[in-house]
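For this view, one protein chain was removed and the others were kept in their places.
Lettered A and B in written order, each chain numbered from 1.
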Amino acid sequence: MSMPAALTDQDEVFQAENAAKRKRLSRVFYGVCVSIAMLSIVVLVVLLLSISWQGKTRLSSDLLRNAHSELEIEKAGMSPAIIGSLCICGVCAFAALPLGVGTAIFLEEFQPTSKPLRWLHGFVQLNIANLAGVPSIVYGLLGLSVFVFMFNVFGRIQVNESSGLELTGVTHFYQLLSLESGQTVLVPRTDLQQKTIKLESPTAGFSPSGAPIQIGIWEPGTPKPTDVNVRRRTVRKGALGGAYSKHAWYYFRLPFGQSFLAAGLTLALVILPIIIISSQEALRSVSPSLREASLGLGATRWQTARNVTLPAAMPGIMTGSILAMGRAIGEAAPILVVLGAAVAKNSGPQHLMDSVVTMPVLIFNWAGRQQHEFKELAAAAIIILLIVLLVLNSIAIFIRQKMQQPG
Amino acid sequence: MSIPKALQDRKFRSTSTGRLWEKLLVGLLAGCAVVTILITVGIIAMLVTQSWGFFASDAVTLEGFFWGKEWTALQSKDLDKARFGIGPLVSGTLRVTVIAMMIALPLGLVTAIYLSEFASSRIRNFLKPTLEVIAGIPTVVLGYFAILVISPSLQFLSGGELFDTFNATSAGIAVGILCLPMVCSLSEDAMRAVPRELREGAYGLGCTPFECSVKVVVPAALSGIISAFLLAFSRAVGETMVVALAAGTLPTFSADPTQQAQTMTGFIVEMIKSENEYGTVQYFSLYGVAITLFVITFAMTLAGQLIRRRFKESYA
Partner (left out) sequence: MKFSNAVTYLSCLAMICACVGCEPTSSTSTTTSQNVQSTLLGEININGSSTVLPISNAIKEMFEKGNPKVDIKVSGDGTGNGFKDFYSKRTDISDASRPIKPGEFEKCKEAGVEFVEIPVAYDGLTIAVHPENDWAEQLTVDQLKKMFVGDGHAKTWKEVDPSWPDEEIKIFAPGTGSGTYDYFREVVTKGEEEELHQNMSLNEDDNVLVQGVSGNKYSIGFFGVAYYEANRDSLRAVQIVNPKDGQAYLPTTENIAANKYAPFSRPLFIYVNTESLNRAEVQAFVNYYLENVSAACEQVGYVRLPAEILDAAQANLENIVTGTHFVDADGNSRSGALADNFVADNLTK
């Protein structure tokens, strides 16, 4: 067998030079590695510093207390957006967690035994990995068709005409202006086809706060009642009342329309693959001996999963889920598609079908404006958003450590 | 045979209702898994049915859609004058994505090499959370960063007038920052899965650390790295908020990264925001774009996943 030329040719000077060159190259490479690795830290620092610098003047209690305002920009705030984001996150957790963890348990704990089943298992697995790669805006479009319009099966939502299929949580009234300015009374509405009412005689009704009252009638030409409380429940004879629907917080109708329920469910679709994948990893990291011991003791697979694997994997599942929630809070594109870009709302959602403003959408709106007040506000809002994410992540770390403690 | 006392407890006996209950629960779990398939089916069905309204229109030909160099769905109210050639949107997406990849791939790969081959555990404990924080930054924040810092810096560095306010480069850089942690952590996973023996063999043969990592570890982990690249590419193609804020709204068919570039996702956002009437061909064109986007990202992810799986088998 012939030796390679490099090994037979023992030129020592060349060898030494070559080795030195190679070592130098290696050192240079190491230096490049370090500097590039540190670059990511530099980027993060620049990002945080520039945004803090831009937003520091707007970090005030106004920002956390007030709503978006076009008139008083200096007082504009993001309180509805914070509440909105948290509400959406709640819906999202409610929908995505059971579904995601359930899927993960099924895929990890009920390994298939026959060949077609194994093929199916692999297919589901691949499908989930692919879902994780679908752009979030496509989920937004899906949410728009499925949750917002529901394929128009239940009709479209129109003012004065139709509110879709209302299932629960709504009471219909006619609202009339009373003699006292700015005060109204409500008359129950039974016939939904009749959109207005003309009040000619005293009837039983409600005050706006819901207390039953007797509505009096004032005949034009006669003296008006003087007592404020009487004027409040008296209307002009022949006064017209328009339809008003009172919604309880659990108001539920189909289709969902541009509501925070629809937005939350859409976001649940976005983070579902993430939750499944992280839960699967958590379940997989549970030592097989635990599982085998449980099965060996005669426990069924479900009992094993319920009593052995799931508790052991809980810290991992929780951590992954909370990180996924963080993703949901920061996601803007699907919400832009589902709810539109309007940000002028001065409170959090009042009922399940209410529209909502979220922090990323508000930031998107503010960041796109030219006035420097809004640019600063956007930066300040970003700081708040990052703080909320930081809190979430700290909770995740806390849970992980708390649950990992033995005993 | 007598049953041990502990197992005589009703709780531990297998009853027929217990078995039924268990079947029910397993069925429920299987149902959860089925939902994930339903989502995929739902997405495809939604995209196909809605984009039918676009592709079936007389104003649109498949050939014109794929090879056309003009996209004026937002600019033309008049259907006769509207041009539906996806070229400009694809070129916009490509410009942003290529720039993003030029940032994310080399930097991510080198950082991954550093993390898996050189870094001490102290530095790892510091660097990994940093990367995780970057990965967790909402994309709208990076979009804001692009218009606040990157775009003005580019204009400043190039002497003022070369770069537009909205340009493909600043959006691309921001998307690159976004993809970097993903490239890094996936490639690092792949490199860590390379057996120790390979490295030891290389060092035993007299390799320098550079030669060991570049000539041994990287090739050994190549499939994992390629899959990381593909996944990052698909992420960059699908990225929305950064381009909606920083890339501009003019669809142009060019390769000039200093100009505006409307991407596919950017167009979808603009069309949704503009609320062109539901039912018009212009409106449905957004679904035509969405299905193209979906096919591209789906193919990329699928390829990435398949490559990754193969790779996993070889060292498991």
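What we mean here is this: a contact is a pair of C-beta atoms (placed from the backbone, for glycine too) under 8 Å apart; a residue touches a chain by one contact, two chains touch by 3 or more.
Keep in mind that this is a model prediction, so the values were computed, not measured.
Peer 1: Out of A:59, A:170, A:230 or A:399, which touches the unshown chain?
Peer 2: Hidden-chain contact among the options goes to A:59.
Peer 1: Of the listed residues A:50, A:203 or A:355, which contacts the missing chain in the full complex?
Peer 2: If we include the chain that is not displayed, A:355 is the one touching it.
Peer 1: Looking beyond the chains shown, say which of A:116, A:182, A:223 or A:288 touches the absent one.
Peer 2: A:182
Peer 1: Residues of subunit A in contact with the chain that isn't shown?
Peer 2: 59, 61, 64-67, 69-71, 79, 82-83, 86, 156-161, 175-177, 180, 182-184, 186, 195-196, 207-209, 228, 240-244, 246, 340-342, 344-348, 350, 355, 368-371, 383-384, 387-388, 390-391
Peer 1: When the complex is taken as a whole, what residues of subunit B touch the one chain not shown?
Peer 2: Residues touching the hidden chain, for subunit B, are 70, 72, 74-78, 81, 83, 147, 160-161, 164-166, 248-250, 260, 270, 273-277.
Here, only the chains that are shown with their structure count from here on.
Peer 1: Using mean CA coordinates as chain centres, what's the gap between subunit A and subunit B in Å?
Peer 2: 20
Peer 1: What part of subunit A is in contact with subunit B in the complex they form?
Peer 2: Against subunit B, subunit A makes touches at 22-23, 25-26, 29-30, 32-34, 36-37, 39-41, 43-44, 46-47, 50-51, 54, 98-100, 102-103, 105-107, 110, 124, 126-139, 141-142, 145-146, 269, 272-273, 276, 300-303, 323, 326-327, 329-333, 336-337, 340-341, 360, 363-364, 367-368, 375, 378-379, 382, 385-386, 389, 393.
Peer 1: For the complex, which residues does subunit B have touching subunit A?
Peer 2: So the residues of subunit B touching subunit A come out as 22, 25-26, 28-33, 35-37, 39-40, 42-43, 46-47, 50, 106-107, 110-111, 113-115, 118-119, 123, 127, 130-131, 133-134, 136-145, 147-149, 177, 180-181, 184, 208-211, 213-214, 231, 234-235, 237-241, 244-245, 265, 268-269, 272-273, 275, 286-287, 290, 293-294, 297-298, 300-302, 304-306.
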